[in-house]
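Since the structure comes first, as structure tokens, the remarks are kept for the end.
A single protein chain has been removed from this complex, and every other one stays in its place.
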């Protein structure tokens, strides 16, 4: 597509050669010849000077140097999203029906318009809601139930009795309903498995990333509320309850029986101990280690986690330690002088 | 089941309406109408006041308010386990034999009563012991050997020459025998793969969680002892040796060639450097970062990890920094006063 045509479609004004052929979109650092990029976050503004993009979408008041042809727009973020959509070729819509290579139990219930991909296994008593897509090589366990219009990417595993709501998305390699990590231990330190006979229940409009693990409850239910968003490689232990619209970033671990309030955000690699009650609207910073309850609305950081103000002061205090040591040495010298002065008076 | 009948079966005494219909069990926070819950851990006692459970199993001396019908028992934890067992419908026992969709090498040896699930791949020379279950979509590599009565959940991958003992359980998505992360590096920082020609050997009565990775040895054996319990998303590198009955909680990472002693416990997200010797009966706290050997029986915390007493004192000292600064300022003021006093005397 000619740059001039692209500019027209995204309501932008270009300065330079409108005849350049644009074939795709890319980030400002990696864009090359024939690609259009954008600057929305001021953080990336310095990158404009050295970009190899053929065109860059910028705000109307952009003033810095850039070797690429500029397309000025009201909202660079939105305009770039439009440009990306123009060049996007979607993957084909999955074909409705059961692929002949899938192994589907006779008594599984499949709703209207369901897609069961190649080499899936659907066990006895499973129910798949209308319009739901089970992509290739998934495993749906005994009496597991999925709502309508949900989408499982390839190689997802649901163990028995797992419930997934409607319009939920689960990415490749994720395991839901594996046994909780529960053992009784004898006097010799030898552990015996405690049967994990509960279930997992995932709400509506949930998205779960790739290679996530969510354990079934020891008894009762491990519960993921409606609208929750879970990133890749997250671990959610037995009997955890995650409130509606919570956000769990990648590699977070939540230990057994902890409750996470609604709309709470857990940043990447945070670790939460067991049996805690984390409030609603809480923000837990990246890599934080949480071993105590957190009330609603608090923002915590660090390991052990503490309120963000306290954490910042504490860190600042630590970084001032060299000065404190100097100050103590100076006091010492002044005292010595006083002491000597005193002695000299004697 | 009527509440009165449930109370009878768990040797409890109820106060209230025995005719209520109980249909299942749940945790105190998430239980709803028609469900029975329990309070065993005092941590959860305050939850009783607001529970939506129809019945709650409590200790005989329970005195706090609770809107639900109470069932008083000697041991609430055990009574609730009994109640859970009453309502539990187990998944069906896997069918003995080889599913026709599985791809099994002609020379694979299958013991008596083995179950090979749908769409499994069993490579040449593999041996599966009597009574072992290989669930759907597993991959058993060349000459891998599994003992008797072990259970592999769906989508487990064993690479070639992996040995698994008897009565061991492996959860979905776990990979055993992937190549160790080993490279030679030239002067330009370019890495060349070092062949990883060792194996992995997993003992008897081991349980390994979901999406775990255990690398094969560079040479020799990566070894997981008998009775070891490994949680989800754990990484065990090449040539690691884990002693009998050790416990490795989720998202722990153990680097190459480290030895973990028997009955040692690694809490969630701990990271252990390579070539270390961690003793027996050690406890490594959650998120700890270990870069030195640890003698038998020590309990360590923190990153860098240190003995738990020292860690707690260190943390307390850090939290006292604001007071130390105040104290230094006060000393400064007192010295100034002395200095001025001295000067005024002159």
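In this document, chain identifiers A and B correspond to the written order of the chains, with residue numbering beginning at 1 in each.
Following the convention adopted for this analysis, a residue touches a chain if its C-beta (ideal position, glycine included) is under 8 Å from a C-beta of that chain, and two chains touch if they have at least 3 such contacts.
Quantities reported herein were computed from a predicted structural model and do not represent experimental measurements.
Check each of B:99, B:159, B:229 or B:245 against the chain that is not shown and name the one that touches it.
B:159
Which residue among A:4, A:75 or A:101 touches the omitted chain?
Among A:4, A:75 or A:101, only A:101 touches the chain that is not shown.
Footprint of the hidden chain on subunit B, which residues?
So the residues of subunit B touching the missing chain come out as 101, 103, 119, 121, 124, 137, 139, 141-143, 155, 157, 159-161, 173, 175, 178-179, 181, 183, 189-191, 193, 195, 197-198, 211-213, 215, 217, 219-221, 223, 233, 235, 237, 239, 241, 251, 253, 255, 257, 259, 269, 271, 273, 275, 289, 291, 303-304, 313-314, 317-318, 320, 324, 327-328, 331, 334-335, 338, 341.
List the residues of subunit A that touch the chain left out of this view.
24-27, 29-31, 35, 37, 41, 43-44, 80-81, 84-85, 88-92, 99, 101, 117-119, 136-137, 153-155, 169, 171-173, 207, 209-211, 227, 229, 231-233, 245, 247, 249-251, 262-263, 268-269, 281, 286-287, 303, 315, 318-319, 321-322, 324-325, 328, 331-332, 335, 338-339, 342
Here, only the chains that are shown with their structure count from here on.
What's the distance between the Cα centroids of subunit A and subunit B, rounded to whole Å?
It comes to 22 Å between the two C-alpha centres.
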